[in-house]
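Apart from one protein chain that is not included, each protein chain of the complex appears where it belongs.
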Amino acid sequence: MTSYRLSRGGRIDRAKPLDFTFDGKPMQGLAGDTLASALLANGRQLVGRSFKYHRPRGILTAGAAEPNALVTIGEGGRTEANTRATLVELYSGLTAKSQNRWPSVDFDLGAVNSLLSPFLGAGFYYKTFMWPAAFWEKVYEPIIRKAAGLGRATYEPDPDSYEKCWAHCDLLVIGAGPTGLAAALTAGRAGARVILADEGFEPGGSLLSETAPVGGKSASDLLAQTLAELADMPNVRMFSRTTVFGWYDGNVFGAVESVQKNTATVDPNRPVERIWRIAARQAILASGAEERPLVFGGNDIPGVMMAGAMRAYLNRQAIAPGKSTVIFTNDASGYATAVDLEAAGLEVAAIVDSRPDAARTWSGKARILSGAVVVDANGGKSLKGVTILNNGRTETISADALGMAGGWSPIIHLACHRGAKPVWSDAKAAFLAPENQEGLTVAGAAAGIGSTESCLADGAGKAASALKVLGFSNSVAAFAEKADTTTVSKPLWRVHGSKGKAFVDYQNDVHLKDLGLAVSEGYGHVELAKRYTTNGMATDQGKLSNINAIGILAEARKISLADVGTTTFRPFYTPLSFGALTGASKGKHFQPVRKSPLHDWAKKNGAVFVETGLWYRSSWFPKAGETTWRESVDREVLNVRENAGICDVSTLGKIEIFGTDAAEFLNRVYCNAFLKLPIGKARYGLMLREDGMIYDDGTTSRLGENHFFMTTTTAYAAGVMNHLEFCAQALWPDLDVQFASSTDQWAQIAVAGPKSRTILQALVDEDISDAAFPFLGAKEVSLCGGTLTGRLFRISFSGELAYELAVPAGYGEAIADAIMAAGKPHGICPYGVEALGVMRIEKGHVTHSEINGTVIPSDLGFAKMVSTTKPDFIGKAMLSREGLTAEDRLSLVGVKPLDPATTFKTGSHILSDGAVPSLENDQGYVSSSCYSPNLGSTIGLALVKHGPKRHGEHVTVWNDLKNEYTKAVLCSPVFFDPENGKLHG
Amino acid sequence: MASLIACPHCGPRPKEEFTIRGDAGIVRPAPDAGEDAWHAYVYLRDNPRGRHKEHWHHTSGCRRWLVVERDTMSHAIHAVSDASTEGATA
Amino acid sequence: MADLAPLHRPALADAKSGSFGAPSTGARITLTALPEGHVLQVLAARGSGDLQDVILRVSDGTPNAVRPYGPGQWFVVGDAALSAAEIFGKTPLLDGRASIADQGHGRVRIGISGRAVEIVLAKGTAVDLDRTKFPVGQSAMTLIGHISALVTRTGTESFEILVLRGFAESLWDELIQMSLEFGVDARTVR
């Protein structure tokens, strides 16, 4: 046969040819083709090689269950491996390549594995490759890994965009076949908000390939009329090319829409794929049924195809499966295909029906063999003929196509995503979804219904029922009730007497004998058999293979299918790209950016930024001529201690606290006293967790009788706010206290250094002399001649005379500029978080480097802050436990090298002088360290056993990762100005 | 679960808007309740298969702490209420 | 002592401005940085009862000025900037039944409108914005993508979004991205 495309028929547009390539070879298809149908039209039956034995494989199905026709499509960053040719809508410029073959799909050296197949049975790798032990990783595993896998993924970045979207509806209808269309029509007419989702590029499902009349009309007319009516309803949304992949709690469905996968010219303004999260009040699953393959020798030879797929290709794309087709069936579907083949003028060599009493009126030309089976298909890279066992006699018929019709399995995947187990039905000879699941009804072929007319009726009827639940009282089913009269035949799980390999799971090359071996070795449980043989674990998730495997296991174990049961259906129904799941949150947009109101001010001043959570903070401000970051930081530190510096601390968490019980509340959430904090004063507070560990620290100021202003660390701002709300709402709802996060309201500026007061006084209207505004003062101030109100706090992290000035964020930059201007004559400089860190370490101030969730106040020298008089505060009760009062807890000390020319790093461990390195001898670790330009040495804070008692002890600071072993001495953590002389300036 | 939680103040909202703290069936003991009571409060959990009350914070919504009664087997949500009205009975 | 009034820097001063995305004209989205006037966060005291009418007293009386986002919690917004003293002056109007936190700089208002505005916002929020469920005047504090914001319907095809200042530019960029398929005109200049 020169062309497999018939000259007439189909739903293709013969006026629209589309050029594409397969393995580099130019080919042409038509609009309305899938890649699979286009390949078939070009006479390309062999499209891939199997996973293990590298057997030649052709196209088996016309849909999502396809196990064989996996190809790599696209180029560069658009390369997509393992793409089902049956689902790809053909477009001009498509490039497709076969996979898992070398050098080519027609001549694949890997096929030698077929010869070794007796040694490569299920689980053989668990029994060998163990000697010599080192060989597994060096020899065996690399070979296995190279051989395994399917397609090759690209390392190039994806040039396209993706997005996610929410949708809401009264009724979600999954599948736009006859059942789904009837359901959508019923709900649409009732005025409900309907979403109808279908994975195909053309809605209609089985109606697209149905040739028999439906309810007195042609299927295509019925389809056209229904779609036209739905299109006119504003309350109905049609999602084409949209696969519903998962059913989640709260009746939320995940769906993926293929927006621009059908074009080589992608519009950058639109995503290529879009994830829908559909919140549906009710849903109808109208996903149809999957035809079962038959398990006989050589059932994987290219040319063997599902009978229903054959019919779909014939009627939708006008594709002939071959010159001479044999149908192997135990179901009516085989006959429907035969009818259509003959109607198209194609030869049907025989209909092999395994049922002895196949009493079907057959008026076609083809010969019927009742009670017969195909035991073996013959051929290599294409089908040559079939061997038939007919009442004890074998017979060979030559044929180049074989259609398999083993009966239908309802597609109930989604209905089982929330834990429900499928239920075996003897009447339907199928696993059905359990009934009465809230929010989801299974309808039509997915519920085991056979005829198209009954599916229409079922879809309409179940939609009407769902609408009733939703309160649409007067809905009318769009199609009248119609009893299903289709008879279900006894499934044929396997054919006995095959000579060739009879495949159960095509893609993973699991054949009949593998399942037998699993049972005899004790892996007969359906889950163990799956794991041992890998049946159902391929990219098709066993859509074709699982049911036959269960039948075969049942036979081998001599129990019923119901007792064997199924493996668990889990999301996703079909594989889903990382890109779609990620949406727009990629690259620099992985997480949002949070910018300080002084970000642009810092940029203007040359800051180098560092990511701090979602914020960017200024690290340091290099000046011309400075070549290392240390140079800049040292200068900033020395300048602050000598003159003054300005630092953006806007990222600290800031919380306004209101209420008549605000003071009482703070007294309970801090371990130190807050009840009597005077108005106009700030206090350092330590917040514990209920288990006694320090949670966060910060200063809280009283701005009014019932108004406090709390600051938190940058990292814990959100956590502290949640914690306060928990305490107020869940623990002590009787207290009158409210919170407003004002982190973003204020630009907060630290001005530190001996000249800070002089500089600030230039902006602040009120007197801020030491007498008027002493250490820990906190008040609203008038700025710039009364043009602005800010808040001034006399607090210090650097140990210098220092202030923090908060101004409304929009004025932050102007005020920072004004401070810089006022400070210029005094030598002010901007400083970043690095210099801030150096100064706080010099002063022995802790941060979350020390407050790491495992320290209690006494570990950090805060024992005296813990109130002994307050009746209750968070964390009080657990502090007295033995482990929290133990002598040997890691506690804060300073550490510095004996030789200032040597250094050490944070994360180094502390060993007693001369001790052998071991965990037993571990004394603690360096939690923070820096170079102190004031001391001319590296200094560190460390958490060390018995820390405070060991000042003066010589130790080794051990950093084996860097081969750095520094002799050092433990000391007070306060390295600089221990008398706090500078603080009071 | 928790694809959607029906916040009593805001209506159904997705899990992403919430912060989960955990067991809401335990009551903070009196300060002097003793070591065992405090140990039980901070560390021991019922962890039932079935209905379970939990504290969920509608962090990206109304910022209220809620008590969500949820089934740990089916993920069905039976009740959602504001933690303050749940009060000390939680 | 400097007595020059300091210059106000809008949060979206440097944000992307102009026309982006599809050239279509029918369903274009307009994104507008609204005036950084006043934003008052009003918090009811414990047991203060129904405060709906009381809250109105501190608003400028324009439609949709009062935006509830939870029990006893409102944002009151308006185009006029208010000084600290003016805000302080409003507190007595609440009869001690609620407190006011000035958020005039902490939160930024963005207007978004166009025929496709519901579709665009559905790319960020799980709130059902169908106009029958979310009529004009309705507000919801919700996540838009990864950012929390208060969404208010101000018209059949227009919404306002109130977002933390630090996230404003990030959200602005995301809203542009979400609108590309319809085409978007982004205006940062008031």
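By letter and in written order, the chains are A, B and C; residue numbering begins at 1 in each of them.
Quick note on the criterion: a contact is a pair of C-beta atoms (placed from the backbone, for glycine too) under 8 Å apart; a residue touches a chain by one contact, two chains touch by 3 or more.
Quick note on the criterion: contacts and distances are computed from a predicted model.
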- Name under which UniProt lists the unshown chain, selected from "Peptide/nickel transport system ATP-binding protein", "Dihydroorotate dehydrogenase", "Sarcosine oxidase subunit beta" or "ABC transporter permease": "Sarcosine oxidase subunit beta"
- Note on the structure: Going by the whole complex, the chain not shown touches A, B
- Out of A:E395, A:D426 or A:E611, point to the residue that touches the absent chain in the complete complex. A:E611
- Among the options A:R241, A:R292, A:K381 or A:H417, the absent chain makes contact with A:H417
- Touch with the omitted chain, as defined above, among A:D691, A:D765 or A:E804: A:D691
- Would you indicate which residue among A:S7, A:T128 or A:T265 is in contact with the undisplayed chain? A:T128
- Can you name the residues of chain B that touch the chain not displayed here? 1-3, 14-16, 20-23, 35, 39-40, 42-47, 49, 52, 54, 70, 72-75
- Query: At which residues does chain A meet the chain that is not included here?
  - Reply: 51, 74, 77-82, 118-119, 121, 124-131, 133, 136-137, 141, 144-146, 148-158, 162, 164, 246, 248-249, 252, 254, 275, 277, 417-419, 513, 517, 520-523, 525, 527-528, 531-532, 534, 538-539, 541, 568, 570-572, 575-579, 581-583, 585-591, 593, 610-612, 689-693, 848-849, 852-854, 878, 881-886, 905-909, 917-919, 921-922, 925, 958-962
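Going forward, only the chains that are shown with their structure count from here on.
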- Note on the structure: Rounded to the nearest Å, the gap separating the Cα centres of chain A and chain C is 31
- chain C, residues touching no fewer than two other chains: 126
- In chain B, which residues are in touch with two or more of the other chains? 4, 12, 14, 59, 63-64, 82
- Residues of chain B defined as touching chain C within the complex: 4, 9-14, 16-17, 58-64, 82
- Message: Considering only the defined contacts, which chain B positions touch chain A in the complex?
- Response: 1-5, 12, 14, 19, 21, 24, 28-29, 31, 33, 35, 38, 41-42, 55, 57, 59, 63-65, 74-77, 82-87, 90
- Query: For chain C, which residues count as touching chain B in their complex?
  - Reply: 69-71, 73, 126-127, 140-143, 148
